[in-house]
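What you see is the complex with one protein chain gone and the rest in place.
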Amino acid sequence: MTEAAMPLWEVFIRARAGLSHRHVGSVHAPDAAMALLAARDTYTRRGEGLSIWVVPSAAIAASDPADRDALFEPTASKPYRHPTFYEVPDDVGHM
Amino acid sequence: MYTQALNQQDGVATQATPASEDAGAVARFEARVAAEDKIEPNDWMPAAYRRTLVRQISQHAHSEIIGMQPEGNWITRAPSLRRKAALLAKVQDEGGHGLYLYAAAETLGVSREELYAQLLSGKAKYSSIFNYPTLTWADIGAIGWLVDGAAIMNQIPLCRTSYGPYARAMIRVCKEESFHQRQGYEIMLTLSRGTAEQKAMAQDALDRWWWPSLMMFGPPDGESQHSDQSMRWKIKRFTNDDLRQQFVDATVPQGHHLGLTFPDPELRFDAEGGHWRFGAIDWAEFKAVLAGNGPCNRQRLKTRRNAHESGAWVREAALAHAAKRRARAAQPARAAE
Partner (left out) sequence: MSGICDMTSILVAQDAPPLLLHVLRLADTALVLGHRLSEWTGRAPMLEEELALANAALDYIGQARSLYDYAARLDGRGRTEDDLAYLRDTPDWRCWLIAELPNGDFAHSVLRQFLVAAALQPYWRALAASRDATLAAIAAKAEKEAAYHLRHAGEWVIRLGDGTDESHRRMTEALEDLWPYTGEMFEADAVEAALVAEGVAPDPLALRPAWEAMVARVLAEATLDLPAPCAWMQSGGRRGVHTEHLGHLLAVMQHLPRSYPGAVW
């Protein structure tokens, strides 16, 4: 018989001041306070972080890979959003 | 390797392959893998790919967890404070690696509890190497040097495995493991430069760990049942025999540097091929250990089971406390009486 599941949490760590939190992995813990401690003890043993977020894995809403084309393809045809789309003579200098 | 038993049948129940998977989907999947695209948890994948991954990743995780025992056996007897801290940190890393790998397996829809249950029931396999005993301090050196040396040969290519969460876990594992082999080799070096007793201890450890280390890479390619498909799906990136040869080539000169003798009278350098050629591996021993008859199989599983069972009340209490807190928080705030 399999015992009751210990909740799963996703762990995000800010590596250095000024950077955003980045997903590093997950831990099991009974509640948020313990998940923070578990994340600290698991993912910051080599000076990897300055700040930790934990989020219940079940709380994450993810896009469906099947929607990839619908969500992300249309952006490919809009080169005018990028600076290289525009012509500026070299002698104008850096812009 | 840590997943050498993939080549054997085990008793782990797996989802059956649907009678017919959409051939187009399979083709698109295989094209993505061939193009070195990473597969992510929500992506469509063939049932057999998912099944193979769950088995491989969980065997790897089980190996890390069971692998804590032979080395853990010497933490309280480490002969200096420096060695004690290093060994404890190394065994802790193994626990961490088990944790990362279970988490990677969980992205495929199995829970850690289910994977534990498979291990504790004896259905799931783990690496044969951890069923050998650590009898002297030199065994800690030999494990770091040989077992971690063998593991790293296998794990570095796995950083490029096709399944994203597994590859990312392996990148973290490899980064952390970089000190493990050096730690072991340093112990062997100190012993081989030490007293006659210490040198004998180092030689004895090499004698006992050499052949089991070669077995870690699994059966020869010809007998490996799942290799071809795993290679095509880029779950596995080199064959057992290739990795074994790489390991021997790297390790033999290191052993000679220690002034130790390998327990293989047929070991010789093939100058033409540029490889160290080694004698026949005793596959009967390998099969016996994998089947549960190694010197420590029963002990290892029993220890793990005891730890799990004696911690059940802690996990129950933690969950019960969390439930109480949620209930208290849900109660409507009572006005001051």
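To keep things simple, chains are lettered A and B as they appear, and every chain counts its residues starting from 1.
Heads up, the rule we're going with is that a contact is a pair of C-beta atoms (placed from the backbone, for glycine too) under 8 Å apart; a residue touches a chain by one contact, two chains touch by 3 or more.
Nothing here was measured: the structure is a model prediction, and the numbers come from that model.
Chemist: Of B:Ile39, B:Val54 or B:Met68, which residue touches the hidden chain?
Modeler: Of the listed residues, the one touching the omitted chain is B:Met68.
Chemist: Among B:Arg32, B:Lys84, B:Arg237 or B:Lys287, choose the residue that contacts the chain missing from this document, as touch is defined above.
Modeler: Final answer for the missing-chain contact: B:Lys84.
Chemist: So which of B:Arg28, B:Lys123 or B:His321 would be touching the chain we can't see?
Modeler: The one listed residue touching the chain not shown is B:His321.
Chemist: Counting contacts across the full complex, list the positions on chain A that touch the omitted chain.
Modeler: 6, 27-30, 33-34, 37-38, 40-42, 45
Chemist: Taking the full complex into account, what residues of chain B touch the chain not shown?
Modeler: Against the missing chain, chain B presents residues 65, 68-69, 72, 75-85, 88-89, 91-92, 95-96, 98-99, 102, 112, 137, 187, 190-191, 194-195, 197-198, 303-304, 306-307, 310-318, 320-322, 324.
To be clear about the criterion, only the chains that are shown with their structure count from here on.
Chemist: For chain A and chain B, what's the span in angstrom between their mean Cα positions?
Modeler: 28
Chemist: Using the touch definition up top, name the residues of chain B that touch chain A in the complex.
Modeler: Within the complex, chain B contacts chain A at residues 40, 42-44, 92, 96, 99-100, 103, 106, 111-114, 117, 169, 172, 176, 312, 315-316, 318-319, 321-322, 325.
Chemist: So in the complex, the part of chain A that touches chain B is made up of which residues?
Modeler: 1-8, 25-28, 30-31, 34, 42, 45-46, 62, 64-66
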